[in-house]
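Okay, structure first, notes after.
For this view, one protein chain was removed and the others were kept in their places.
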Amino acid sequence: MSETVEWAGMRIDRSTAADLPQWRETVDALRTSTRPRAADALRAAHRTGRPIAQPRCGVGGHEEMLELLRRLEPAGPGMLTVTIDSYTRLKQFDRAAQALREAPADLNGYPLTVHGWRRGRQLLDAVGVPLEVRHGSPDARDLFAVALAAGFTSFEGGGIGYNVPYCKDVPFATSMEAWRQVDAVCGALADDGVIVDRELFGTLTAVLVPPSISLACTLLEAIAAVREGVRCLSIAYPQGGEVHQDVAALRSIRALAARYLPPHVAVHPVLHEFMGVFPRGRGTADALILYGGLVARLGGADKIINKTNQEAYGIPDADANALGIRTALMGTSELLDFVALDEARIDEEMSWLQREVAELVDPVLQDGDVPAGVAGAFAAGRLDVPFSASVHARSLVVPARDATGAIRYRRTGELPFSAAVRQRNDRLTDTGAAAPDRFIQAVTADINYFLRDEPASV
Amino acid sequence: MSETVEWAGMRIDRSTAADLPQWRETVDALRTSTRPRAADALRAAHRTGRPIAQPRCGVGGHEEMLELLRRLEPAGPGMLTVTIDSYTRLKQFDRAAQALREAPADLNGYPLTVHGWRRGRQLLDAVGVPLEVRHGSPDARDLFAVALAAGFTSFEGGGIGYNVPYCKDVPFATSMEAWRQVDAVCGALADDGVIVDRELFGTLTAVLVPPSISLACTLLEAIAAVREGVRCLSIAYPQGGEVHQDVAALRSIRALAARYLPPHVAVHPVLHEFMGVFPRGRGTADALILYGGLVARLGGADKIINKTNQEAYGIPDADANALGIRTALMGTSELLDFVALDEARIDEEMSWLQREVAELVDPVLQDGDVPAGVAGAFAAGRLDVPFSASVHARSLVVPARDATGAIRYRRTGELPFSAAVRQRNDRLTDTGAAAPDRFIQAVTADINYFLRDEPASV
Amino acid sequence: MQRLVILGVAHSDAHAVANHLIAMQLREYGFTVVNLGVCTPLADFAAALEANPTAEAVVIGSLNGHAYADLADLPALRAAGRLRCPVVLGGNLTVGSHKSAGGIERLRGLGVDHILENPFELPVVLDLIREAATAGRVAAGV
Partner (left out) sequence: MQRLVILGVAHSDAHAVANHLIAMQLREYGFTVVNLGVCTPLADFAAALEANPTAEAVVIGSLNGHAYADLADLPALRAAGRLRCPVVLGGNLTVGSHKSAGGIERLRGLGVDHILENPFELPVVLDLIREAATAGRVAAGV
């Protein structure tokens, strides 16, 4: 392992630190910056009742990244992104540097730590909306230090959501501690008047994630973050596909925040447009992107992370991404304000969902130490995620879509659910005990829920 | 006036007739053609419950027209269009020919009579969906003859809808007789097994057209057409902008057909996406196009004529038109099937609307002679259209949007409405007796209902 | 003295709504409006001017993109001594969504005196035209 030093209370690589400005300089630059801030954009969105849209976007080369941001801005995003490449996410900085030298176009994101904070600042100056760093790093301290030095005011990730789906073998103790340090820096900055928006990746493994697992994990991360002084939280939930369930989940974010978090913390529900296997036909892909926008508005989200109609094929080109932004925003148009849902059905979903979340979260909180509680719960399967990338989650839970398309638990594994919750899930997923091969088929069908037989979009 | 001859029972210009094939040849070609037919496409749409989309499209040059059709087809229209230029519409064939020679790109449509039926046939052969001729000719007999010889199976127009908005001084007796002859040819063809889809232009003057006027005019045209043997009718209604009213109007098309037309006639409700002053900003324009698709699906339309986000600027380019098709179709996606409306409110709208239509139509039908009845009613203002282009409609009616945005009658002029209908309209439009200058302002505001303060789309 | 203008829409063009509203607006403003309505050949404008020689201007709308072709006879009419009063034109003057300045130039080349974007400019422009006429000269474009 490389040698580490302390920067703003976080331990980061000596080589990363060597290139950074002094901490006070960084704080002053952030405090006096006249650039638009993420927290303000989110607050404004909340006031208008219309979510802003934000694409994922990141390419290897610096000029190409500038160009990409400039091409996306006219589509009307309320925030833009610097999506980080897989090497940087996993702290394989050398490989990122090598790829950047040899074949920048082959990178699946922008290696910010390699490019350095000065170039990051150029990205921020290139457009008139705030930028967020989106990545997937179980330990993002180096990346966060560079991002702050550049002047970013929004940073995604957390000790659960950026561990479980993004690496094989990082213990929760490690990732929770790394993110505790990030959050503590945010707390210190908040005391200095600089609010950093911290988005929590409730999407987890993205495919058939039961809403209560998503909300439980982000809620635990939120509680941990607030304890470190974080004041602005974007809590992201992945669209599952059934409108009542998705709206209930988005609305539950505020309800749970009111119950578990202090009132001085700004909480912004965020919808990640459908994160599972995306339809390959342009018609359904576009419709799904639109649908996400509409669900976000109905659910009271402040932000939508849009998908594109090239999602099923590969990292989208700028045109497809711009169209994705526009299509998602179309779903938020006031012209669709006549769309109303069965509120009783949503209330019922909300009440069950919040009950499930409480049954998952309350035991973890019992001992007061959130990071330790999280690690222990995952080890025991009392917190769990389907299809985990990390070996530290047991993936004993098995999700299934019910007859309406809503995501339920086919098997609850070791989750500490009450009998009532288990019975409801059993009832909703009762399709007879599937034989093993039928089982793979059934899960695959649920995963491929939005696939249609139609002409390819690319 | 130029000399006329008879072709298939219609009187057309000798010069037009000179170039046409024999009538029997035309019938045989239509009967044995293996090209997709409009009537089948509409029937299929009806069966699936999802409207097909169709753009307006027409450019002067023949190669450019072929290219345009080929570029629009991949967007997934269920039918394509040959939109005819203004000269040809008004039988100024010489000017159309001159423009085609000198500056084909300056024409606002495809001069089919000048290009001739052989080229028309090339258009039909260029794509895999049926084509419709859309125009705006008070007397379309020449154009129809050329269209039939080419092999078109769908033709828009009628003695009211293609008179009132499209010319200054053609008496209704003239236009009704010209269209009677067109319909009689369709009747003869139907006896030979060839079904021509006849679309009726309920859009009229397009701007703030009260739904009962639209439905009354197309219903009268439909009755006249059916008497001549027409078997397939597309009855078009222009989206006004208030969802309950628009859905009520679309659903009323079938209800009125059941009441006034024999059951052997296929009636296809068609939504013309918002036909008034179109928003200039891309966001609202796209959203309005989407909204139209959704309204069409909710109203049970079999076809949507889509708009484009360049509508406010000029005839759209192929890319904008393709996107318009896709956006309209997005509104018909099954992913939005959860959208439900207040059915009681729609029922109430439907009942008033159908009552208004009956109060307009029944007196005209009293004497049995529809063309004469129509002419007399317009002369007396018992049928009327706001903002008429034709001097033969009196334009004494004044429309207004009510508080919900629905289009009502501010003044009913000489329309023979019952006291109940008038009272309801008075109540809904009661904004105090507007002073003349306030009046222009109020009407303008209602016309500009969808304009927003946002960046231009072109 | 009662001010008078001749109003109408170009020969191949049937768009009526702006025409209705502009007529209302000018009447509101105190003008007598001889409204020839839609689809009016240039010769009919000339004839109306001859029947109403006090007209201050001939105001033509064109929305369907055919303005140039529909006004192509203006030089010939003027050469024949007709339609000599200022011609004011407005609407959507060329075909297509991507307009170029050339389209407007071409129309000026035909002798169109004033090309306006917005009908609300009409009263001001008509006032200017009258002032210029009173001063014995014609304003050279606005």
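All chains are identified by letter, namely A, B and C, in their written order; residue positions are counted from 1 within each chain.
Everything below uses one rule, namely that a residue touches a chain if its C-beta (ideal position, glycine included) is under 8 Å from a C-beta of that chain, and two chains touch if they have at least 3 such contacts.
All figures in this text were calculated on a predicted structure; none of them were measured in a lab.
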Counting the whole assembly, list the visible chains that the omitted chain makes contact with. A
Pick from A:G128, A:G193, A:P263 or A:G314: which residue touches the chain that isn't shown? A:G314
Given A:T26, A:T153, A:S388 or A:N425, the one touching the chain that is not displayed: A:S388
Tell me which of A:A17, A:M65, A:A140 or A:C167 is the one touching the absent chain. A:C167
Against the hidden chain, chain A presents residues 86-87, 90, 92, 95, 99, 103, 105-108, 136, 165-169, 205-207, 310, 313-317, 320, 387-389, 391, 395, 436-437, 440, 443-444, 447, 458
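Going forward, only the chains that are shown with their structure count from here on.
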Taking contact as defined at the start, I'd like the list of chains shared as neighbours by chain A and chain C. B
Looking at contacts between chains, which pair has the highest count of C-beta pairs? B-C
Compute the distance, rounded to whole Å, between the mean C-alpha positions of chain A and chain C. 60
Please compute the C-alpha centroid of chain B, do the same for chain C, then give the distance between them in whole Å. 30
Taking each chain's centre as the mean of its CA atoms, how far is chain A from chain B in angstrom? 48
